[in-house]
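Pasting in a structure now, in structure tokens, and then I'll have a few things to ask.
With one protein chain withheld, the remaining protein chains of the complex are depicted in position.
Moving on to subunit A:
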Amino acid sequence: MKKIFKFSLLALFVGAVSCDDAIDINQENELTEENAYQTVADLQTGLNGVYAAYVPDAGSNGTGDVILFNDLFTDNIKRGLSSSGQGNQVYNFILQPGSQFPATLWSNRYALINYSNRLLKAWDRIFPTLESGPDIETANQIKAQALALRAIGHFELLQYFTVNYEDPSAPSIILLDFVPEVTDVFPRNTVGESFEFINNDLNEAADLVGDFYAKDVASPFNAYYINGDVIKALQARVALFQGDYTSAGTYVDAIEDNYTLSDTETGTYQAMYNDDTTTEENIWTLARKDGDNGVVALFYANSAEIDGSPFFEASYDLYDSFEANDLRTSVVFNEEDGETTSPGDILLIGKYPGGSFGVQVNDVKWIRWAEMLLIRAEVQARAGMLTEAAATIETLRDSRYQGNAPSVSYGSLNAALADILLERRRELCFEGHRYLDLKRLGADIGEGIDRDDRDCASFSAPCNLPAGDYRFTLPIPTVEINANPGIEQNPNYN
């Protein structure tokens, strides 16, 4: 009996030392998903993070996201005054699975998609608990924006990693509408599946967005958020790449009442770039504020001036593509500091002059009415309406030129598309379009990269890359292959 008593005492003693508090520990600074997202306001902060993860303007010192790559890989840039070799590989058409840009784009956009999916997962948990009408409306608007951003992530990956947009069964990208486990890997979905996925996201976003931040509702309106018009504009872009020109035209028409072109003669065009002013032309502008990555750092080590260590300059080829009375040159090239007027010389890039949040910080004018007009012109031309297409281009040029632009007429579809491609180059240079334009539109009319001899000599690089070259599609990057060795690579990369 006494022994039993002793043993039970011992058992009590051992039992008193509970193991749970030693091995199930919650650190007090842990913010789990459940705690992080509890209210609609929390979801809004999550959305702020998703927006912040979309950085087409990221990069510095010779490496970057799409805004740098589109112009550097093609014919809009030459070696800068203060270059120590930045961007040399890209300019030399060296594109490998291990190259920086494919990895940057793949990683940045999938991070955007991941953040968006994490937010949407929390949304699904919180939405059923909402009761007040305003909360439900706000939540729907948040979901609309998250879906649109997820669509943008997928669409941009599709644009660069797909060989042929119009072959629905060809491999495209990995589609994710959920948060994966870290050990998960997936094969590429097809082009058809990808477009369907993107369109579904945008359609659902359009249904949910309501009058959020609509131009006539928001005050002041500064084009910084994804509203119904932005979604339509995105849908126009997607339809254009999908080859669904009719829809592209319809989406452009749907928002035409809300936007007009800025003008170089009244100075609204210049103000849009030099002062980050929101004009009637801006459909979506990426806001860049204190502490944000500076877009100027893509081209200059310090600031957008001749003493600011420009390691990239605009190319002679781009400079020569403008006609004499085209006033856009005053924005595209920084004429005050450089020697732009006597080519020979220094062609400083002027589209991002630095702003009130720092000498390297400017908003990114990401979707403008001018681009919508260029889509409309292309849709018209492809529909055989060459006269209408010419008129659309002429309208655009009139707003850009000193006085009236020369009249335009097209003798053939190819001539029209060539002129549209030229106009896209002038209008959209340094805004993330040139590589994609040559890939899509250039391939249609047999126009590849054809640099001015002086430009390619500045980097001792090749001057030409023929239309349809395999390097107009990016290789699946090594960062993905490392974890996912079975993924299908694009042709001609190994």
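Rule of thumb we're sticking to: a residue touches a chain if its C-beta (ideal position, glycine included) is under 8 Å from a C-beta of that chain, and two chains touch if they have at least 3 such contacts; residues count from 1.
Note that contacts and distances are computed from a predicted model.
This complex has a chain not shown, and the name its UniProt record holds, of "Sugar ABC transporter permease", "TldD/PmbA family protein", "SusC/RagA family TonB-linked outer membrane protein" or "Stearoyl-CoA 9-desaturase", is "SusC/RagA family TonB-linked outer membrane protein". Across the entire complex, the residue among A:Y110, A:F212 or A:W366 in touch with the chain not shown is A:Y110. Which of A:Y91, A:F161 or A:Y224 touches the hidden chain is settled by the complete complex: it is A:Y224.
Among A:P128, A:P220, A:G291 or A:P406, only A:G291 touches the chain that is left out of the view.
Here one chain is not drawn; of A:A36, A:A383, A:A415 or A:A467, the residue touching it is A:A36. In the full complex, subunit A contacts the hidden chain through residues 3, 6, 10, 13-14, 17, 19, 21-33, 35-37, 42, 45-46, 48-49, 51-53, 103, 106-107, 110-111, 113-115, 118, 174, 176, 180, 182-186, 224-225, 287, 289-291, 477, 479-485.
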